[in-house]
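Only one protein chain is missing from this complex, and each of the others stays in its spot.
Moving on, here comes chain A:
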């Protein structure tokens, strides 16, 4: 009693004071630091609306939608519910940052993990906003839009079925939620959680964006298989929002169509910020298993569809 401890508010005050004192220091004028900060801030700002609306939607599902309703609209047999969930991804217009909390809300409602996870993977890639952006980025190439939708639905359905056969519910460790019941409390909890993960992912993505020389890409573009692997890897590292990734893919003119498709299919399903957000939402044990499996399935789906294009 009477002992003064350094609490969160004191830490916060110290951080802010240090920030004010260091402001304008010459290290912050270095081009690499400024470029890093611009890319980092831009990823956060771009994702912020989708994240805030996503957590609001997920809180609304959690508080206002009954489990019975969700169960009634989905096919009873899990094998059929998985593709239905993939197709339902069409209705969530947003990028991947919004779909993580929504999938979390579905799980908490008691929806089967295979169904919720399929929705998580499909929604950011097959919604109308993203498909229209893809059509704009690849004018005169409707195959790219169809290919993206087909390969994304395929990959998310395969992942759902894979979970049915191999997945274990105990891999998923949802954060405790017993003390958050109201709409706003839930929304804030999810926002602090997913927002923190988003920041972590954006920091990694900005670092790679600044450090990986664009010249390296030219070297791998000439090898067909290497090109697919490189574009899939790049999608993971760059963590670009699914509404924008088509334009970035189109700018990699030296890469094959299949390699670009791999970029478009992998990006919305696995990337640095998503991995951080999934680890935050569903636990690290889950993310470590789920993300690599998704990467392999998504890349394979893109190659399978890309061969047909």
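Just so we're on the same page, a contact is a pair of C-beta atoms (placed from the backbone, for glycine too) under 8 Å apart; a residue touches a chain by one contact, two chains touch by 3 or more; residues count from 1.
As a convention for this text, contacts and distances are computed from a predicted model.
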Complex member absent from the view - protein name from UniProt, among "Inducible mutagenesis protein A", "Membrane protein", "Isoquinoline 1-oxidoreductase alpha subunit" or "Various polyols ABC transporter, permease component 1": "Membrane protein"
Full-complex contact with the absent chain, from A:100, A:117, A:145 or A:203: A:203
Touch list for chain A against the chain that is not drawn: 7-9, 11-12, 15-16, 19-20, 22-23, 25, 28, 31-35, 37-46, 48-49, 51-53, 56, 137, 139-140, 175-176, 179-180, 182, 184-189, 191-193, 195-197, 199-200, 202-203, 205-206, 209-210, 213-215, 217-218, 238-241, 243-245, 247-248, 250-251, 253-254, 280
